[in-house]
Each structure stands twice: as structure tokens, then as C-alpha cells.
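For this view, one protein chain was removed and the others were kept in their places.
So that you can tell them apart, the chains are marked A, B and C in the order they are listed, and the count of residues begins at 1 in each.
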Amino acid sequence: MSALLAVLGVPLLGAAVLALVGHRPFARDVNVGFSLGTFVAASVLTAEVIAQGPQFAWGQEFYIDPLNVFLVALTAFVGLTTAIFSRPYMRVEQDHGKMTPPRLRLYHGMYQLFSFTMLVALTTNNLGILWVAMEVATLTTVLLVSVYRTAASLEAAWKYFILCGVGIAQALFGTVLLYMAAEKVLGLEGGALLWTNLDSVKTQLDPNIIALAFAFLFIGYGTKVGLVPLHNWLPDAHAEGPTPVSAVLSGLLLNVALYAVLRCKVLTDAALQSALAGQLLMGFGLLSVVVAAFFLSRQKDVKRMFAYSSIEHMGLIAFAFGLGGPIANYAGLLHMTVHSLIKSAIFFAVGHAAQKAGSQLMEDIRGLIKVSPTIAWGLMLGSLAILGMPPFGVFASEFLILTTAMRQQPWATPLLLLALGVAFASVFRRVLPMVFGETTLKPLPHAPALLPVFVHLALGLMLGIYIPPYLDAWYVQAARMLGG
Amino acid sequence: MDEHVAPLINLFAAGILMLAFAMLSQRRILTLIHLFTLQGAALVAATVIVGYVTHQSHLYVSAGLTLALKVILIPWLLHRVIDRLNVRWDVETLINIPTTMLIGIVLVVFAFNLALPIAQFSSSIARGTLGIALACVMLSFMMMITRSKAVPQVIGFLSMENGLFFAATSATYGMPMVVELGIALDVLVGMLILGVFMFQIREQFDSLDISHLEKLKED
Amino acid sequence: MSLLGLTSQLLEIMAALLLAPLLTGWVNQCRAWLQNRSAPGLLQPYRVLHKLFHKDSVVAERASPLFLGAPYIVFGCMVLACAIVPTLSTDLPLAPAADAIALVGLFALARVFISLAAMDVGTSFGTLGARREMLVGFLAEPALLMVLFSASMISKSTSLTTIVETLGHRELAIHPSLAFAGVAFTIVSLAENARIPVDNPATHLELTMIHEALILEYSGRHLALVEWAASLKLFAYSCIGLALFFPWGVAEAHAPLELLLALPVLVLKLAIGGVLLALLETVSAKMRIFRVPEFLATAFLLAVIGLLVHILLEV
Partner (left out) sequence: MTAISSWIHLDWMLLVVAGWLLIGIVGVIALRRFELVASVLFPAGGLLGAALFGVAASALFAGPQVAVLALGLPGLPFHLRLDSLSAFFLMVIAGAAAGVSAFATGYFRKGEGTPPGLLCLEYHVFLASMALVVLADDAYFFMVTWETMALSSFFLVIANHRIPEIRRAGYLYLLVAHIGAIGILLCFGVLQADTGDYTFANMRAQQLAPFWASTAFLLALFGFGAKAGVVPLHVWLPEAHPAAPSPVSALMSGVMLKTAVYGVLRVCFDLLHVQLWWWGVVMLAVGLATALFGVVFAAAQVDMKRLLAYSSIENIGLLFAGIGLAVLFSAYGMHPLAALALTAALYHVASHAFFKSLLFIGTGAVLHATGERSLGKLGGLVRTMPWVAWMTLVGVLASAGLPPLGGFVAEWLLLQSFLLTPGLPSSFLNMLIPIVAALIALVAALSGYVMVKFFGVIFLGQPREHKLLEAHDAGTAERVGMLWLVAGCVALGLLPTLFIGLIDPVTKQLVAAGLGSTVAASGWLLVPASVERASYGPVLFLLGVATSFALTYLLVRRFYHGRLRRSAPWDCGFQWQTARMQDTAEGFGQPIRQIFEPFFRMQRELPSPFDEQPRYRVSVGDHVWHRIYLPIGAAVEYASKLIGLLQRGRIGTYLLYSFVTLIAVLLVVRP
């Protein structure tokens, strides 16, 4: 109980403190301190959940079970490493004059608030609060994306706000319908919005309302996940914001949105007794993988390219959860974890590389390996990992997804083969000259913080070769919870 | 008492739908804001009546909140923005008004058709309102698509929030208090941020036309 | 390794060594008569060999040991080839060392070494000759292989001794596949032994010479060995022809008496063969070098058709 209090309290307190003192030079370290606090609390919470199983807090308002506890731990961990990365990054940005003290204050404050909202969204049991938390997360990231005040970041923030606002409004309508269906079964004061109550009574819910509700929820949270027809805001938002924001957006916010969709899928599967939810996820997932793959080859901006790669991976994860079955769910959860680790590592490396070259265009970043081998190897290994080369974890989950898909949905595999091939060709064609070859770059004034990059890559490598038993038990429990 | 309350709620629901239609086809920005305020008022009235009928005290609180937000604060903010940015021009739309109206009608029919099977089961007294709420959401969605200026787009977004709020109150006697508060807070903060953005867009592009916001694209 | 086997093997090698220059001399004589010129003596090749062995061997400064060793290797290969092909008797201890495919490999080994030696000194004629020799080689070798295949398909074995025995004892059944193989074989042997349609043995004309260009740089004993190897090669090819298409009169393993009879029969057959070869050469004219691939391609196709005909009709 107290661990959850700490997990939520620390970032909130951090947001308040940093709102006051965010513009000071030591604010960076305070930010790291608070993130460290959150991570410690999260790991304590995780230990508790492993020991005693799922637990409630504050009278069923908050509910921790294997599915969301590993996301909480992941969010806290990536939050910490991004905070560490943003220390030197922000100092360099300040030297370049792109970050003024007031903007720094806004950045640090919003950063902590953003991690608070994500943690609330993950741990809450109340679907309404989940929606509110997602809405506040959108608001904070809109401010974070527009922190540079350039025309492009303004445009990106505006589109991000409008598109996600509309998307989340659909989700609200879906929640209302869900509440309506639940109220019929649980009665007026039955706490109809609490997921555990819904979960216990999910077979008696009215299929028609639940189908409509899932449609709205899927479109709503699907916009936040970045599935293809609804993805247009993602590349602009991830590319124009400061790199720590892109890392956190790509790494964590997409996972939280997909977590919300999964919560609803569990209810819909039981209520409809049909695989409609799975088919929707699979269809949109496959569409996202194929379309995002073809987007990749014409990119000029490195962060925009990796944003499209995030769309592709979220599509693959959605396809995995759409497949259903214990192995596919397991693979989906594993892919979620490894994707956030590796994608944030890539954004760290790309951040430093872009700072060295003074621009995010890939033509200007050449021959990194001669100027700073560590960044170069970070970027090369990261992009190889994200493209699904073993021995990294992304390959492990892709292996499971492709082999199960081969027998359950054989028609999908040629499309997947095409998409993965095109994606590999496009991304690698851009990354190779960036890392190897002649260089025009100048060294960085401040030593880049590459510890996070290589810690993430090591974890990704570990997940590819050896998955510790307790982590595996987690995934299996969570997969069973998803109707495995 | 209940039998003649349902038509009253249906009346207000029809009112909200009519206002959504009117906003869709409105050219002038000032009248657009007035229509939005009227829609807020209708929503407040509907919530009060539902609250009165179902003796749900927290509905009064949310009605008060909506009144404060959607009828007083946000229209005042919009007026301030329009005065400061001296926005006086007419609202030209991408496709002409008759076609938008036609599409609007098709959407309403679709929304009703969609909500029909659900309406029978809903226990609340106002069965038909769900279809209307859905229609209002779709219409405001249409409005956002067809408008090419920042302010009308924001108003479309807010009228969509109205539709959702109406669905929450009418279909399910209102969501739990903490959720209502959260939604209201979100809308308010959203509005603040949009206001700030409008100032920046105006300062960056010295016009609120969204066509300037088209540089981030695939060449 | 019976004593008889050993004697027949040695007899065969000695016969090959002695009869080969004689055969070349005889063919040159027939050609001269057919072109009504007065022919050089029958033993002229021996005198040439003797003269060359006596002279010093003049070698280019930049020639490598490969250049000096190649004549011996080529000569050794040709001697082994003649030892393997059953001309006098089929009881040959060396026969199991190589069957039909290995024989083709042996000729290929000799061709590769003589080409490398030609390229070693680095003159334009040497490389030209090597390129043309390899061009002729890479088309003739598979054709020869296909000819041997059709023969071994009939006799269910690729070992030359078994082929000769089976073909020799069958009653006079006419095998259509052997007819195709025969035509293909004559074309291949003309190309391999640098006879008229493909290359003129007597000329040094840059445009036409293939075999002569290879051995341009040799002199003295090396030239003697190479010339002798060339005549041995002609002898080996004609023996293969006789073994495949006219196998009668070759001694069996168990009959020592026939060994003595086999020698005159062989000489008679070779004489007739020499006349036919001379006749063929005087009738046809030298081809342009880039018509040779089509000429050899027809041989290759004929051999393959022979094989197909065998599978279709005979099995």
C-alpha cells in the first residue's frame, strides 16, 4: 500500500518542486533524484506484487496485477534513464541557446507531471480515472513538444493536441457506453467503472453495447497508440520535441495507450464471446506494420524515421495481441518491454548525434565512428536491435510472433515478410552511412551520458538470450490474464 | 412526475442537436460563439432535470461546473482572444455549406440507426438521448474537419465535449463525481493551452489560418 | 597382377611409344600422296625426335620451373593414357587406376599444364594459344565425356576394359546411339589433335595456329617430348576410337596366344585409320576460330542425343 503511495507521490511532489525551482542549473539533478525515487518505489511495489500477488489500494481505486506492474516498473526505469540522459543533453541545448531557464522550468515540471499521469493511468482501477490520466498525459506532452517554440514544434503540438483530443473524446464516449452496460448489471452504486468489478461480471454484459463501446475505445486509445489511419500526429510530435521527450513518448506513452486497449479487449472478448476485438487489433496492426514500413524509406529526419519505426513496432505488438493465445500474448508483452528499452536507447544516441551535427537531417550526420565510437556503436547496435537482428530481444518476440502467425494466420506472413524486409532495407540504408564512412562532425563540449544507452542495450540483449525466471513468470501470468 | 419529464429532456436533447447543426452551418465567428454558449446552457438544463428526477446530488454539482465552464468562462475567454487578435473575418469553410448540411443529415441518420438497439435496454428514463448525443459528437467532428481557421476548430472540439457530457449525464445518470471533475478539469486546461497556442500561432504566422501549419509533411 | 598381365601392360606401353611417331609419319605420307606431293620418309618423325634430343634446349630467361617441367608432365600423362586404353589386351594392371571419366580428366590435366606453360613466358603467341586451346578444350571435353557415357551406358560400366569386352563379344547388333557417338567422337578427336578443320598441325600462321602456338617457345629435348606427346595423343585417341567402335581382335585376359595376334591386327587397323584421317583432312578446309565453337557444339549435341537415343530405344 505505501509503495503505491510512494510511486504516485514522488513524481507529483517532484512536479511541484520543479515547478518552483526548475530553471536553476541544479534542477537537472533534482529531476534525476525524483525519477530515482520513483524507480526505487516502483521496484519495491513490484517486489511486493511478486511476493503477494495482485493487490488493491485505497478501497479498490487502484489495482496492481502482473499485467500493469511490469509496465509500471518499465515506465519508472525508462523515466530514470531518460532523466539521466537529459542532464548533459539539456546543458548542450542551453549552450546552443535553444533552452532558456523559463523553458527549462516548464520542461522539468511537465516531465515529472507526465510520469505521474502515466503511473496513475497504469495503476488505476477506475476506467474514468484512466481516461482522465490519459488526457492529462496528452496535455503535458503537448507542452513538452512545443517547448522549443519554433514554427515546426508549434505545428506539431497543435496537430498533436487536436488529433489526440478528438481521439480521446471517442474513448470517453466508449467509457460512457461501458459504464452504461455495467450499470445495468452492477446497479447504480455498484462501482460500475471499476475494472475489477467489470472483470468479475464481464460475461453478463450486453454484447451490443460492449461491441459499440469497444469500437469507440479502440479508435480513441488507438489514436494514442498510433495505429495507421490514426497515426498522423505521431511522427511530427516525436520528431519536433526535445529528444528526451521523444524517447519517453515513443518508449512509454504508446505502451500505456496499448495497455488501456488491452484492458478493454479483455472485457470485450468475454462479453462478445467472439474474436472481434482480436480481429480488429490484427487488422489495424498489420496495416500499421506494412504502411509504416513503406513510410520509412523516404525519410530525411532521423527522429522522424525512428518515429515511423515506433508505429511499425506498435503495429506488430497489436498484431501479436490480436493473434491471441498464450505464446502470442507472451510475445506481445516481451516486444512491448524490449521495444521501449531499445527505442529509447536509439533516441538517446540519436539525440547526441544530432547535437554533434547541429541538425537532425541524416545527410549532415556522417561517419560517427571516427569522432565518437561510443555514440556510433550505440546507434548501430540499437538500430540493428530494433530491426529484429538476434541476439537482441526484439528478435525473440518477432520469432514467436512470426512462427505462431505462420500456422494460425498464414495469409499474414507474406505481408509481414515484405514489411520487415522493406523496413530493414530503408532504416539500415540510412543508418550505415551515419555510423561508418568519412565524417564532418565536431566533438561535443560536454561528455555524452552514454551509460543509459548501453544499459538499455544490455537489457535488450539479455532479454534476447536469457529471460530470468521471475520475469518469465510475470509474462506468463499477464498473458493468461489477457485471455491466453 | 416522471412521465412528462422525459419529453422535457428530449426537448433539450433536440435543442442541443439543433444548435450543433446551426454551428455546422454558421459563417460568422461571433454567432458561432453565441451558439456554443446556448448549447452549454441547454446541456446545463438537461443535467439539472436529470439530477432532479434521479435525486442524484452530484449531478447538480456537475451542472454547476458545466455552467461555470461552458457558459461563462470559455465564451469569455474566446471573446478575449477574438478582441486581442482582432479576428473579425468570416469563417470560410473548405466545402460549401449545403454539402456539409447534407453530410450532417446522413451522419444523424447513421447515429440514430447505430444507437437504436442500445436504446431499448437503457434503464434511464431518456432512452433516445444516446442517439442524439452520438449525432452531436459526429456533427462537431464534421465541423472540425471542414473549418480551416483555428478558432472554429477549437469550438468544434468543445462542442464535441458537450455532446459527450450530455451522453454521460443522459445515458447513465452521470459518471462518478471524481470522473466528472477530472473531465471538467481537462477541458478547462485544454482550453487554456489552446488559447496560449493561438497567441503563439498568431505571433509566429501573424494569421490564424491553419493552412500555415502544413510544413511537416512527406515530400 | 599376374605375370601375363604385367607383360601385356609393358608390351602395350612399348607398342604405343614406338607406333605413335610411325602413325604420324604414315598420316603425313598419305596426305602428301593425296595432294600429289612427294612424301617425306615413313621414319621421318623418328629422325626429327632424334635430332631434337641431341640439340641444346634454349629457354627464355624469365621462364619458371613450370615451363621446364610441363613437357615431362604432358608426356607422362599421354603415356598413362595409352597404358590405360586396352589396345592389345584387356588384362591391364594399370586399368583400374582410371576409368573413362578419369581418362577425360587426364587429357584435361595435360591440356591445363601445356596452356599454363604457354602463358608462362608471357609472349602474345603463348597466351593466344593458351586461350584458344582452353576454348577448344572446354567444348571438346564434355562431348568426349558424353561419347564415353553412351558407350558405358550400353556396357553398364565406365571401366574401359569392361567396355571393350562387352562391345567385343556382342553379336553384330547395330547400336544407333553408337552411330551418333561415332560421329561426335571423330569431330572431337579432330579438334583435340589439332587436325585440319580446327587447326593445321603443319602451319605457324598466327591467325590459325592453336597447338603450334602453345609450344612455340620450346626447343631441344623439351620440344621433342612435346611433339612425341602430341603423336602419343593422336595414337591414344585412335585407340579409343578403335576400342569403342571396332573392338574386335583385342586379346582376352586368359588367352596369351591372342596377344601375339593382336599386334598385327592393331597395326592394320591403325593404317586404315591413318588413311581415312588423311583423306578427311585433304577434303575439308580450315575453319575460322569462331566457327570452331559451333562445330564442337554440334559434336556435344550429337553425343547427348546419342545418350538420349540409348535411353529411349535400347534400355
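Brief remarks follow.
Methods note: a contact is a pair of C-beta atoms (placed from the backbone, for glycine too) under 8 Å apart; a residue touches a chain by one contact, two chains touch by 3 or more.
Note that the coordinates shown come from a computational prediction; the quantities given were computed from them, not determined experimentally.
Across the whole complex, the hidden chain's contacts among the shown chains comprise A, B, C. Interface note for the absent chain: among A:S43, A:Q60, A:S297 or A:T374, the touching residue is A:S297. The chain not shown here is touched by just one of A:F77, A:W131, A:W158 or A:W195, and that residue is A:W158. In the complete assembly, the contact with the undisplayed chain comes from C:E141, out of C:E12, C:D91 or C:E141. Note that of A:A396, A:L441 or A:L482, the residue touching the chain absent from this view is A:A396. Interface with the hidden chain, as seen from subunit A, comprises residues 158-159, 162-163, 166-167, 170, 207-208, 211-212, 214-216, 218-219, 223, 229-230, 232-233, 235, 276, 280, 291, 294-298, 326-327, 369, 384, 387-391, 395-396, 399-400, 402-408, 413, 417, 420-422, 424-426, 428-429, 432-433, 436-438, 464-467, 469, 472. Residues of subunit B that touch the chain left out of the display are 94, 110, 114, 117, 138, 141-142, 144-148, 153, 210-211, 213-219.
Summarising the interface, subunit C meets the missing chain with residues 53-54, 56-64, 66, 68, 72-73, 75-77, 79-80, 83, 94, 96-99, 101-102, 105-106, 108-109, 111-112, 115-116, 119-128, 130-132, 134-135, 137-139, 141-142, 145-146, 149, 152-153, 156-159, 162, 204, 206, 216-217, 219, 221, 225, 290, 293, 300, 303-304, 307-308, 311, 315.
Methods note: only the chains that are shown with their structure count from here on.
Taken as a contact graph, with one node per protein chain and an edge wherever two chains touch, the assembly fits none of the named shapes, being neither a line, a ring, a star nor a complete graph.
When each chain is reduced to the average of its Cα atoms, C sits farthest from subunit B. With centres set at the average Cα position, the gap from subunit A to subunit B is 31 Å. Centroid to centroid, with C-alpha atoms defining each point, subunit B and subunit C lie 101 Å apart. Centroids of subunit A and subunit C (each the mean of its C-alpha atoms) stand 79 Å apart. Residues of subunit B touching subunit A in their complex: 114, 117-118, 121-123, 130, 133-134, 137, 141, 144, 150, 153, 157, 160-161, 164, 167-168, 171-173, 175-176, 178-179, 182-183, 185-186, 189-190, 193-194, 197, 200-201, 204-205, 212-216, 218-219. Residues 126, 128-129, 131-132, 135-136, 139, 142-143, 146, 149, 151-152, 154-159, 161-162, 165-166, 169-170, 172-173, 175-177, 179-180, 183-184, 188, 193, 206, 208-209, 212, 235-236, 239-240, 295, 298, 300 of subunit A touch subunit B in their complex.
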